[in-house]
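Okay, structure first, notes after.
Every protein chain except one is present and positioned as in the full complex.
After this line comes chain A, so read on.
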Amino acid sequence: MDEALLRTLTPTVIGVLVRRGADFAAAEDAVQEALVEALRVWAGEPPRDAKGWLVTVAWRKFLDAARADGSRRRREELVEGEPVPGPGEAVDDTLRLYFLCAHPSLTPASAVALTLRAVGGLTTRQIAQAYLVPEATMAQRISRAKRTVSSVRFNQPGDVATVLRVLYLVFNEGYSGDVDLAAEAIRLTRQLAAKTGHEEVAGLLALMLLHHARRPARTGPDGRLVPLAEQDRSLWDTCLIAEGVDILQAALARDRLGEFQAQAAVAALHADARTAEETDWVQIVEWYDELVRLTGNPVARLNRAVAVGEADGPRAGLAALADLDPALPRYAAAAAYLHERDGDPATAARLYAEAARSAPNLPECDHLMRQAARLNARLRGGAAT
């Protein structure tokens, strides 16, 4: 059974039902039911017209539900008004769904859940597993989200930036449960890129591909975090890198820079270096300058300070860091790294231990603790001689 094909068809079929007069929430429920039935009935071989099959079944499910609601009259009106199914498929239905599911009235968590279900075609159970919450909780989150957007007109144009933020969140969630959210985010962004010519969609897609390419090298065999400089670069996926770079270059050539293109440019420069020593830090600093100019984001400033430390030496990096708020996430880790490079292992060890205590996840905490331990062991060795 080709689950991937089914999931690709999900937004299209929802679009067809909505154009026939179903409201979005009911259409989405009906298509979920049709998907479940397809998984059961198709058994290894999808029908020749998979989309037609899904539309027929989903429409029947919708009418059944409408009848169960007692709105027979509405159902009859709909059946009479039903357009003749034909080749007149609106390419933009999928695009409209992206906008609806990322509507600014939704919280980020709701927008993520709704996008994964209505655009991605994942089941509520799969989404719940991926985000480590009970299925009933996720079901509530999705149905509340649908209620929130129920008054939004389906054909209302949306802001692509809100969609990109949602896809970025999905990608960054990484990997837990049986759904690979990073791969799913890439699939959804690829699909979006095929429907819009927006430079930032291309920028985000390139950013995702370039980061995804490094995934096999990012964790060691024992599950520990491997920092960029220590990664085995032969494990990087060169096909993904080539694709990411191509997409980025085409976007940059159109001269409408945005934050995702700038971030992707940094990732591309890392991908371009055969060894950590060959990294073009001067160019990376320039891209972080662009990023800071575009967003003013303090996290971009922090990353810039680390890059300055590589390009112009640790003292320059520490000077750049001095302008920032020490309460920023990963400030202590960045300071520790720069102090070690500046030849002050005692301060670095103290800061690494401090960074470990405020680390947002366990692998990062273990990694920072190991850095502190490494320096403390060296300091003890030094005292003995």
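Methods note: a residue touches a chain if its C-beta (ideal position, glycine included) is under 8 Å from a C-beta of that chain, and two chains touch if they have at least 3 such contacts; residues count from 1.
Keep in mind that, in the parts below, contacts and distances are computed from a predicted model.
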item: Name of the absent chain as recorded in UniProt (options "Pyruvate dehydrogenase E1 component subunit alpha", "YCII-related domain-containing protein", "LrgA family protein" or "ATP-binding cassette domain-containing protein"); value: "YCII-related domain-containing protein"
item: Residue of A:222, A:255 or A:278 touching the missing chain in the full complex; value: A:222
item: Touch criterion as defined above, residue of A:67, A:254, A:293 or A:357 at the omitted chain; value: A:357
item: Absent chain, residues of chain A that touch it; value: 222-224, 349, 352-353, 356-360, 362, 365-366, 369-370, 372-374, 376-377
